[in-house]
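With one protein chain held back, the other chains of the complex are shown just where they sit.
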Amino acid sequence: MKFFSDNAASVHPRVWAAMAAADAPDHGYDGDHLSQRLDAAFSDLFGRPATALWVATGTAANCLALAAMVPPYGGVVCHREAHIETDEGGAPGFYTHGAKLILAEGDGAKLTPETITAAIAPIRDDVHRVQPHAISITQSTEYGRVYTPDEVAAIGALACDRDLWLHMDGARFGNAVAHLGCHPAAVTADAGVDALSFGFVKNGGLGAEAIVFFGEGRADALVDTVRRARKRAGHLQSKGRYLAAQILALLDGDLWLDNARAANAAATELAIAAGDRLLHPVEADEVFLVVSPAEAAALRAAGFDFYDWNAPAGAPGAARLVTAWNSDPTHVAALARAIAAL
Amino acid sequence: MKFFSDNAASVHPRVWAAMAAADAPDHGYDGDHLSQRLDAAFSDLFGRPATALWVATGTAANCLALAAMVPPYGGVVCHREAHIETDEGGAPGFYTHGAKLILAEGDGAKLTPETITAAIAPIRDDVHRVQPHAISITQSTEYGRVYTPDEVAAIGALACDRDLWLHMDGARFGNAVAHLGCHPAAVTADAGVDALSFGFVKNGGLGAEAIVFFGEGRADALVDTVRRARKRAGHLQSKGRYLAAQILALLDGDLWLDNARAANAAATELAIAAGDRLLHPVEADEVFLVVSPAEAAALRAAGFDFYDWNAPAGAPGAARLVTAWNSDPTHVAALARAIAAL
Amino acid sequence: MKFFSDNAASVHPRVWAAMAAADAPDHGYDGDHLSQRLDAAFSDLFGRPATALWVATGTAANCLALAAMVPPYGGVVCHREAHIETDEGGAPGFYTHGAKLILAEGDGAKLTPETITAAIAPIRDDVHRVQPHAISITQSTEYGRVYTPDEVAAIGALACDRDLWLHMDGARFGNAVAHLGCHPAAVTADAGVDALSFGFVKNGGLGAEAIVFFGEGRADALVDTVRRARKRAGHLQSKGRYLAAQILALLDGDLWLDNARAANAAATELAIAAGDRLLHPVEADEVFLVVSPAEAAALRAAGFDFYDWNAPAGAPGAARLVTAWNSDPTHVAALARAIAAL
Partner (left out) sequence: MKFFSDNAASVHPRVWAAMAAADAPDHGYDGDHLSQRLDAAFSDLFGRPATALWVATGTAANCLALAAMVPPYGGVVCHREAHIETDEGGAPGFYTHGAKLILAEGDGAKLTPETITAAIAPIRDDVHRVQPHAISITQSTEYGRVYTPDEVAAIGALACDRDLWLHMDGARFGNAVAHLGCHPAAVTADAGVDALSFGFVKNGGLGAEAIVFFGEGRADALVDTVRRARKRAGHLQSKGRYLAAQILALLDGDLWLDNARAANAAATELAIAAGDRLLHPVEADEVFLVVSPAEAAALRAAGFDFYDWNAPAGAPGAARLVTAWNSDPTHVAALARAIAAL
């Protein structure tokens, strides 16, 4: 009973079916009829003109977007526990040719206008200091927290004031929207987000994410750069139609939302069982809780697999549990009981 | 009836089956049981210790291998019509952090020890000149030509003498081995190749290539670098088991060779029809031939799709026809007849 | 009697005097009163608004200018014997983060609209090909040839048509202007040059070159980028006033032109002696001539130091002789006699 991560879950049957349906030869790269439908599909979803490019991984999506936003001599503000800072093996440095990640604070890996300002206000505007050019936030965050539309909009307003781009790492964007119950544009385009890494891999896909640029404004300038950089990074797959097929299948009938809701519901079930053990409110599909080493061992002995996590000060230990679109209800219920019984 | 390229052909049914069979959750990235089998599978195939890493594209495979071989201030010798020089959107410059491609000559995009030496002998060994660190050859070449084992070995000997790494871009490696009828090691490890980009996408795969390092020698030093650089380039897919599954399916029972033989046979059928029109001997799955604009138009009017090509001096025009593992025999026969009738 | 190169000649006494005069403490970097005078000095010289930044070397000047003109995924058209291609140790690849040098032909290392077009016309505008973003020409060229105002203007017109930046490597700009006898703007700003690496080191300076941007047009966009990249490359010296002092001293009273005329005159004296041996017309301070190995040895035995050069087809050998602002007239006369006597 695996609760390691949603990132290696099975592929949804409708995604498989869509890929199979794409098997007839078509134009290579993104010249096929499915890839050509992406802009329209995302424009429909967000209710405004959007341009979307597929790539295989969230790391590539994030870094291609950021590299178009920031010159090599510039910087990107992000949380000190952001995935781009801690878990992408230095990919931002590679894609941006050495731009700097400017680290900011915030509970649950959420930035606020105040913490962003605290990070950048001391940066004197001269050539000796790396200047910020963009902000990157993660929705839902690395601790499973969700920004509300107002919270994103406040950051968007700051970005606009300071002439910074705003990027959203949406590896678990679906979980955030499912939690909020809002229109997907409310926490993105409406709130000042210029580009979104829209994650599908953790939500029923196989190997396709979308970089979505919201127009018709300044974000248009990013698209050509990303298109060329995607090829230059070896991410322009010749059989791109199979990536487009995955994305379209997940958008179709809001399968992405249904999948995210299922994962969130499973996490909520665990959260209720965890009660006071929770380290963070559970708003998406990740549950962080205090467990002693003995308790963790007991859970594992009972057949549950998960990662240990850094324990906060004063706690005997911690664990991370991640659900997925297809978490087995009986496994989830069993784990909830086991946690409650600790 | 499409003869554009083999790079967007359908996926082989056994590859689909293998991917479906990999659907159960497993460890992420390359920690799954299929990815863990790759080293053994390629060691078996080549009859010696080998290490293999999957990536989604040939461009990524080539550039990750080269970036491990050459420092940013160094150079890679390649043919002036090599794919890495002409068709990868500058990816070698990105991955190597600005190393130089040192261009050499050769008929049919084939390098020889003589042409390589002509390119590098004038390079004075001082800090003002970019020094060569590696040689990259394409097998089969961009013009569908195939290096014999002796030809590769001669280049391998030069590489060894000059202390250069030897890389092989094997986007169509299967077609070359099918043509030669030799052991795959005879044109790679036995001949001094350190790393091979072993192509599967053009040969029945969906989105998986292998970078194969031949040990147990100096190539071991490259593996750790490539492993880290793959992550840093956003090419470490979390559901890597589906890439490993593709590769293992194509290795199983030498499906990769069967597929390549089928494509080669179709190209040979076209080559016989083309006769004196051929610009290059047909040794793999690509056919380059002289056709006037009117003749090209006639072929297209008859339902055949293909790319125009740069005509050599004195010719009225040229075309490139590419077959694939699943070229329809009736389409091939029809095209052969149409060419013969021009 | 050294005729190796002008790049290690002595420093002009007026340059020494100006540096000594700058010795009082002042603001660091380029905040001092001399650095602040550069824009006005170059605006005066060129008769239009100009912005100028000092750096220590021509390689840094060239590469900083080019890196502001071309994105990492783009290319710069230059001659295949351009200094940036052959003699800067890969610096363009470093500064541009891997952009490509697109090589073109031309007698005497001079590009023409025709040779530039031949290089870039075949580049299909898609993401698989590196697109040109700039042209770089060398004035005077690596073979001591000089572009006339009309020749530069023709390239400038092409650059404008194709929306390319035009950079001039003027390591020996003074020699070119001295030869032409024209206004310095006639072969630069008037002819469409956006940025000029104005060389002083080979012309009486110690370690200061200027990157000059001609406004008030599109080149303004480059200045901020170069200013930041200069710091990022470690080229913003804290005692920058000594670099500004060198440049101002050489501009003062057109010392740069006097120095260049002296070097050109010495070269011309050698050229007359060389007669039919000349490989290129002598228009600046470099003389390329056919000499057999025995003749070269004889000259060296007589006390003359110089570099051998690649002999053209059919010639027994070749040599390069370079004069300088302070070439000793008796040495020059002696060498001229020795050449005539061969």
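As written, the chains take the letters A, B and C, and residue 1 is the first residue of each chain.
Everything that follows uses one rule, which is that a contact is a pair of C-beta atoms (placed from the backbone, for glycine too) under 8 Å apart; a residue touches a chain by one contact, two chains touch by 3 or more.
Here the structure is a predicted model, which is why all the values come from computation and not from measurement.
Of the listed positions B:236, B:260, B:274 or B:318, the one in contact with the omitted chain in the full complex is B:236.
Contact with the chain that does not appear here is found for just one residue of B:73, B:147, B:173 or B:306, B:73. Shown as candidates are A:31, A:49, A:93 or A:317; the residue that touches the absent chain is A:93. Where chain A meets the omitted chain, the residues involved are 72-75, 86-90, 92-94, 96-100, 122, 127-130, 310.
Across the interface with the omitted chain, chain B contributes residues 71-73, 97, 127-128, 225, 227-232, 236. For chain C, the residues in touch with the chain missing from this view are 2, 4-5, 7-11, 16, 20, 23-29, 32, 55-61, 63-64, 88-91, 93-95, 201-202, 206-207, 228, 231-239, 241-243.
Operating definition for what follows: only the chains that are shown with their structure count from here on.
Centre-to-centre separation between chain A and chain B, using Cα means, comes to 34 Å.
Rounded to whole angstrom units, the spacing between the C-alpha centres of chain A and chain C is 50. Taking each chain's centre as the mean of its C-alpha atoms, chain B lies 42 Å from chain C. Each of residues 228, 231-232, 236 in chain A touches at least two other chains.
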